[in-house]
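Structure incoming, see below.
With one protein chain removed, the remaining protein chains of the complex are shown where they sit.
Here the chain labels run A and B in written order, and each chain numbers its own residues starting at 1.
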Amino acid sequence: MIWGLVAAFALLAVGLYGLLALRNLIKLTIALQLMMKGGLIAVVLAGDAVGQRGLGESLGVTLIIADTVAAVIGLALAVLVRRRLGSLDIEVVSKLRG
Amino acid sequence: MFNWVVLSIAFPLAGVLLNLALSRRLREPWPGVLATIMVAGAGIAAALTAGALAAEPEGSVITLGSWIAVGDLHVTWALRVDLLSTLMMLVVTLVGLLIHVYSIGYMRGDARFTRFFIYLNLFVAAMLLLVTADNLVVMFVGWESVGLCSYLLIGFWFDKTKGEGWRNSTAARKAFIVNRVGDLGLLLALFMIFWTFKTLAIEEVLEQAAHTLELGAPIATAMALLLLLGVSGKSAQLPLFLWLPDAMAGPTPASALIHAATMVTAGVYLIIRMQALFVLAPAAQMTAAAVGAVTALFGASAALAQTDIKRVLAFSTISQLGFMVTAAGIGSTSAGLFHLMTHACFKSLLFLAAGSVIHALKHHGRQADFDAQDMRFMGGLWRRMPWTFITYWAGALALIGLPPFSGFFSKDEILASAYEYHPAIFILLFAAAFLTALYVARQGLLIFAGRPRSKAAVAAAESERVMIWPLLILALFSAVGGALNLPGNGLLAHWWEESGLPVHEAGFNPTVAALAAAVALAGVGLAWALYGRGKADVSHADPLEKHLGRLFPGIQQGWGLDALSVKAVVYPFNRLGVALSRFDLNGIGGADRGLAHVVGLSAQRLSKIQTGYLNWNIAIMIVGIATVLLLVALWRTG
Partner (left out) sequence: MNAALPVGLLTLPLLSSPLAYFVGRFSGRRHGLAQFVALVVLLVAWAMFVAMAGQLAAGETPQFEYGMIAFRLDGLAMYMAALALGLSTLAVFFARQMFQARAGSEKYYAALLALTGAMIGLAGARDLFNLWVWFETMIAASYLLVVIFHDEALNLEAGFKYVVQSAMGSGLVVFGIALILLDTGTLNLDLIAQAAPHSAMAAIGSALCFIGFGVKVAIVPMHTWLPDVYTQSPSVSSAVLAGAVSKAGLVGLLRVTAALSAAIPWADLFMLFGAASILAGNLLAFRQRDVKRLLAYSSMGHLGYVMLGIGFGLHAGQTAGVYGGLFHALNHSVMKGLAFFSIGAALYLLSRPVGREHGLRLDDLAGMARRCPLLALALTLALFSLAGIPPLAGFMSKWQIFAAGLAANSPWVTALVVFAALNSVLSLGYYLPVVNALYREGASEGQTRLPLPRLMAIPLVVLSFLIVLLGLWPDAVRWLVAPASVLGG
């Protein structure tokens, strides 16, 4: 159980690191997914640990749907960026500042 | 059903909103008609309130809701219906209604016709709020709002050519600034009242004052004197009267409504409303009486030498307000209110008649140096403008105070009270009454008697009906308004006692009345002797000037007080400003600009955190997470 939690937070850390360090929009979306999957493990484990498996799992299923929506929209925007600006580098979407 | 009072305020406000909303759709004269209907509605509501009051003379307070509630300070939107507020409402709506009707004719063709009526409606609403407020803060809101309307209307023609627009807006600014001095006094009084009584509800303040303060208590004197400063600003008393003559730059109907009949009497209303406080402070009463009486004499004397038709009336208003302040100050509240009401009728009548004359002349004035407001270009108008002539003189006789016109009765009550109070006050007022007769008769003769002294006066024709009807109605009221409080069985005095307001009446004094009538007649006779044949051309000196000699230009300048104030206040103030600005550059300016510099610099620095990079955004979010977790950890361990 405790190792499961460690794994979840490890995924969170990897995801955050990815968001921090990656420059490709698609890769950023993947990093976000990693982080969300960490959350998935955490809720399912927590539900299991307190004897409410159904609760944890239904929360997990909902989470899968939700992060899929985020991934789809993120990827769709990435595709549009690529089409319009010809690049997936984060540099092209860093114009709004100040 | 005292709830009518709410409707009375709501009507003109609705007029403002409707005219704003429809400003693109309504064409002249419909915005004026709409505004007039709204004021008529307010008047009907006020009359219904009065009807309800007749059934329950002690009145009531209508609470609409709470406005501010912080600590001890509870300000509620509460309106007070009692005899005083209802009479004020009736005066405001009646005179307001007639002036609205008149304005439809007077403002015909003006580029900002709709805006004028929006201001007028807003003024009526604000004035009604002022006189009905049951809380000093709400009253202050009305007080400031009427000041705002006054400012807007004085400077209404701010865009006239040849520097005239500049003069108008300067006059507006002057009124605004001078009034701020008075408002400072009023605000300080409010602070002091709240400090002492922990409330600003008028009823509670007066009750607590009566129970907790002794006669002559310094705190009561201080409050009353500070209130008096506010009064002297709004009601144009010494030393803050300076703005009123200049305020005549506004359109004449606005002068009639705001600067003669209603707004300027707000100060008198305030003294009457806070009478219980003044009663506790004899020193403040004495000051009010002295200020009022001196102002009365001063205003009357300055009015003698004016050539501008409206400036005569402005100084006359200052003088008459002096009468009222004296009366209210020495405790003859019902006499003060009586004179307020009759004065509202006859002075607005005089203004409107003057407006009618100006209106008739200004379309024909083509000769150089012609001024449609200069009485030296008039004369002989009685034949050309008969209705204006008759109604003007009805008002004039009321102002002079000849029986049986209304002014005779109201002024006589004040004189009788002053006679009992102090001989010096009485003599000042008595002299003012004599000068009043002289200057009014002078004006009436200069305008209407003799032969026309300009081409414009020759060509002048009677004004249109929509302007004449209000004149006729006001003339009727000016003639018979005295019936409200005839000696012997005065209706007003009777109501006053019934309503439980503080009262101190002198009653009718036949000797004083006879003397006053005699002196008024003497004044008129003197005026006839001097001006009866209308020898006051621009090329001639004023007949009075021969007799007064070098005094004449002096009183023409308002005894030089205006110039003195420029020298004594404005000029040093400007010098101080220049000096301070120099100091500023070298002294505080450093610190001041330093602060601005710090803000600017930190803004610049901080805007760098918004780099636009998503990675960076995530990074500072992580910093946020770390900060929160660190704080939580610190809290749990410490």
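Descriptive notes on the structure:
Basically, a contact is a pair of C-beta atoms (placed from the backbone, for glycine too) under 8 Å apart; a residue touches a chain by one contact, two chains touch by 3 or more.
For clarity, every value in this text was computed on a predicted model and none was experimentally measured.
Residues of chain B that touch the chain left out of view are 64-68, 70-71, 77, 141, 599-600, 602-604, 606-607, 609-610, 612, 614, 616-618, 620-621, 623-625, 627-629, 631-632, 635-636. The omitted chain makes contact with chain A at the following residues, 5, 8-9, 12, 15, 19, 25, 28-29, 32, 35-36, 38-40, 42-43, 45-47, 49-52, 55-56, 58-59, 62-63, 66-67, 69-70, 73-74, 77-78, 80-81, 84-85, 92-96, 98.
Everything below uses one rule, namely that only the chains that are shown with their structure count from here on.
Rounded to whole angstrom, the centroid-to-centroid distance between chain A and chain B, based on C-alpha atoms, equals 71 Å. Those residues of chain B that touch chain A in the shared complex are 607-608, 610-615, 618-619, 622. Across the complex, chain B is touched by residues 16, 19-23, 28, 90, 93-98 of chain A.
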